[in-house]
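Heads up, one of the protein chains got dropped from this complex, but the rest are sitting where they should.
Let's turn to chain A:
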Amino acid sequence: MSADLPTARLIRRLLLVVVAMFAFGFALVPLYDVMCQAFGINGKTAGAWQGAQAVDASRQVRVQFLASNAAGMSWEFRPEQDELEVHPGASSQMLFVAYNPSGVPMTAQAIPSIAPARAAAWFHKTECFCFTQQVLQPGERIEMPVRFIVDRDLPADVHHLTLGYTLFDVTERQGPVARGAQ
């Protein structure tokens, strides 16, 4: 490298820009999540919600349930009912059924999503099977609950929500400990 002083200083500054931009690339990851939540963009729901609300009996919201499998997932996966009519503020529950038809123990992770996306901020899950992973033995069937409250402040023009779950096979990601536990 040149011993020239101004050049050396310039190079140091430019290298700093390079490092900063590399870090910025990674900073885009949390920034993306923050933006999505702030603007209610991609229907991602928050984690477990705590609290209660007074029931608004004057209003009804239709909540539909969807269950789908990600590519390569062999489980049977469906909600017990297709939809519920709920009052904002009231706590409701839906059961999802999962069944492992394969000959091996498998671990699954459900990822929730709300449509319309902007309503996600007013959909609170107090309990959800998606907060943990599910391990099913060969041929095992379970019922998994989700408890939720539709916020009283849900915009008035939203009459209809869809809560969708996609079930992913995460057996490979799990590592031998979880698989060996059975």
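For this structure, a couple of remarks:
In this section, contacts are C-beta pairs under 8 Å (C-beta built on N, C-alpha and C of every residue); 3 or more make two chains touch, one makes a residue touch a chain; residues count from 1.
Criterion: contacts and distances are computed from a predicted model.
Among the names given as "Formate hydrogenlyase", "Cytochrome c oxidase subunit 1", "Gluconate 2-dehydrogenase subunit 3-like protein" or "ABC transporter ATP-binding protein", UniProt records the absent chain under the name "Cytochrome c oxidase subunit 1".
Among A:N42, A:T126 or A:T162, the one in contact with the hidden chain is A:N42.
The chain that is not drawn here is touched, among residues A:L28, A:A48 or A:V104, by A:L28. The chain omitted from view is touched by exactly one of A:I11, A:V34, A:A57 or A:V104, namely A:I11.
Panel shows chain A; residues 1-7, 10-11, 14-15, 17-19, 21-22, 24-26, 28-29, 32, 39, 41-42, 44, 70, 109, 111, 117-118, 166, 168-170, 173 of it touch the chain omitted from the view.
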